[in-house]
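Note that one protein chain is taken out, while the other chains of the complex remain in position.
Chain lettering (A and B) follows the sequence in which the chains are written, and residue indices restart at 1 in each chain.
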Amino acid sequence: MTVKEKNTPQAGSIFQPTIGKIVAAKMLTAKEKYFRVVLEGGKPLGQKPGQFVEISVFGAGEAPISICSSPTQEDSFEMCVRNVGSVTNLMHQMEAGATLGMRGPYGNGFDMEAMKGHDVLFVAGGLGLAPARGVIKYVLDKRRDYGDVTILYGARNPSELLFKEDLSEWEARPDCAFHITVDRPDDAWKGNKGVITTLFRHVKVDPSKTYAVIIGPPVMYKYAILEALSMGIPESRILCSLERRMKCGVGKCGHCQIGNVYVCKEGPVFSYAQIKRLREGI
Amino acid sequence: MLPKIIKKDDLRAFVEALLAENVVVAPTKKGIKYAFAEVDSFDEVALDYNITMLSPRKYFYPQNETVLKFKLGEKPSAEAVVESAPKIIFGMHPCDVAATWLLDVVFAEDPADPNYLSKRKKAVIIGMNCAKPCDEFSFCKDMKSYNATAGFDLMLTDLGDKYFVEVGTEAGEALLVAGAQASEASADDLKALQEWQNGKEKSFVNRIPYDTKFLPEILGASDDSLVWEAIARKCLSCGSCNTTCPTCYCFTVRDEVASNLVDGERKRIWDSCQLDEFAEVAGGENFRKARSARLRHRFNRKGKWLLERYGKSGCVGCGRCDRNCLVKISSVEVYTQLAGERAK
Partner (left out) sequence: MKPKVAFFSFTSCEGCQLMFLNLEDELLNLLGAVEIVKFREAMKEVTSDEYDVAFIEGSITTHSDIERIKSIREKTKILVAFGACATIGGINAIKNFQPLEDVRKYVYGERWDFYDTVPTMQVDQVVKVDAAIHGCPVSKKEMLEVITSLLLGKTPNIPDYPVCVECKLAENVCVFDKGMMCLGPVTRAGCGALCPSYGNKCIGCRGLITDPNTNAQKDLLEEKGLSVAEVLKEFRMFDGLSEVSK
């Protein structure tokens, strides 16, 4: 007799992308480009702030890209992409009207429910502003659900500042405090100078009801976390988003593993209480 | 399901009955080693093989698998590929059965991976029990995988003039009923199996000087051990420990485009955490650049993390990693060294 055809799984392949259409694209800096994408059929991505997508440029492959828009914007989602590899290089050649593949959203994202009623201190360094922007926009869109909002943003130099329109808006808003610094100012720069940790002296928080959201390059985490801890914010309320190599986004390929944690599934958002036990975390 | 008996001489007829209507893969001789391969006749089956170079995981999780086909152009399109075909895997040893069981759990975890599961679900596993360890590299007794308790459809034990057949599933039973002159196992047969088992217990020895249930705890306390640096000095980072491991499942994904610049395929290819680029992110930061960190990562996955995550050991003690290590890095020695005084 032959082997009976047992039931095959009906679930779709974990590798099947959805096709999305770029409806807006523009260079934000020399290295970073902004994209707004509408999915096939106009359906919302349905992401949580802090989640990411796997973007396919067929022929080049996939890359994990964080979402920089808020889920309160339902008709499309946005990304800010630095040109660092094959996929992102080809993305940079794309303009409005081009299509790309998308899987996701993936990752845990931020627990916006738990953060409700708390003050939020955002600390974003460099390209870290991209994922942070999705959370900031969400909090500002649901402003009444959250307490005091403070945003600290640091970039290497004025030409690398991202989302300048948002920065002006946040600066002007009376319901949030905004501080910005650059490491290497040019002649026109009138603002703060120095690394992002120098901004902490402008900030007063009530550690008993504050969440710190820290997103930036690997080198920034240790120093920013140290500042947040010095303010008395508990480890469990210092939240970071980590970046790792990812091939699948769904906890199989093994590339993003730190200790026994898959950044793509259990992360990319971790509290410092979790990270401190991960040897290769930061 | 009740165990059965196949007479020694009837095994050929059983395998030939399987071959008549199914694709059968079995251990075969390959040079001075063994490899699972598709067979056309019973005579190709190396029943007395010790261990194959790769485990049969390659049939569920191929070394290089197309997972997506796409077309480039103005309107790119992409369609996932999930291919599977029924197969009988004959002669799998208990360690490989245990390893497959772990992979079943890993790939079924949400979101489930149909590329693995569809192949796995169409496969029937007919195991072959081992009377003695493969060679000096085996430490399956330490890892408690030298006896298969489940994860097979049928498991054969060679009792001299007959095979004792444990029936694991209905699919296995159906094959047996249709293709073999099998009889019910008698009380004497059960006694003979028990005696065989007693002999097996003696021929398999423990090589790690402590119960491996302490392994997660020992590894957990060893992050800063210089053992990792000591083995890193000689490690070639060739990845052979990973590529031959029956429980390794990490992969990379690569796109290939045909010369017409329109048709393309996305491939999933076995990867290894021992390779330099494994933990490198776009932009160049490498979170496990040091060989020692890569080795610590692998040993923790094998001895601690997969067990904690999936409830099944990431190491089955088949010894392929040690057997294939050109510079003689030994899992048994590492586990023993790390344990320090507990080893007594």
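For the reader, a short list of remarks on this structure follows.
Assume contacts are C-beta pairs under 8 Å (C-beta built on N, C-alpha and C of every residue); 3 or more make two chains touch, one makes a residue touch a chain.
As the structure is a prediction and not an experimental result, all values here were calculated from the model.
Touch with the chain omitted from the figure is made, among B:G239, B:G303 or B:G317, by B:G239. Within the whole complex, the absent chain has one touching residue among B:L54, B:A171, B:I218 or B:L306, and that is B:L54. Touching residues on chain A toward the chain that is not drawn are 57, 59-60, 85-87, 89-90, 93.
Interface residues of chain B with the unshown chain, by the touch rule above, are 30-33, 35, 53-54, 58, 63-64, 72, 233-240, 243-244, 254, 256-261, 269-270, 272, 275-277, 291, 324, 326-327.
Following the convention adopted for this analysis, only the chains that are shown with their structure count from here on.
Those residues of chain B that touch chain A in the shared complex are 21-22, 67-68, 70-72, 75-82, 84, 86-88, 106-107, 109, 111-115, 117-118, 121-124, 171, 174-175, 178-179, 223, 249-255, 257, 264, 266, 268, 271, 273, 278-283, 285, 287-288, 293, 297, 300-301, 304-305, 308-309.
Of all residues in chain A, only 1-9, 11-17, 19, 56, 58-63, 82, 84-85, 88, 99-101, 218, 243-245, 247-248, 250-255, 257-260, 279-280 touch chain B in the complex they form.
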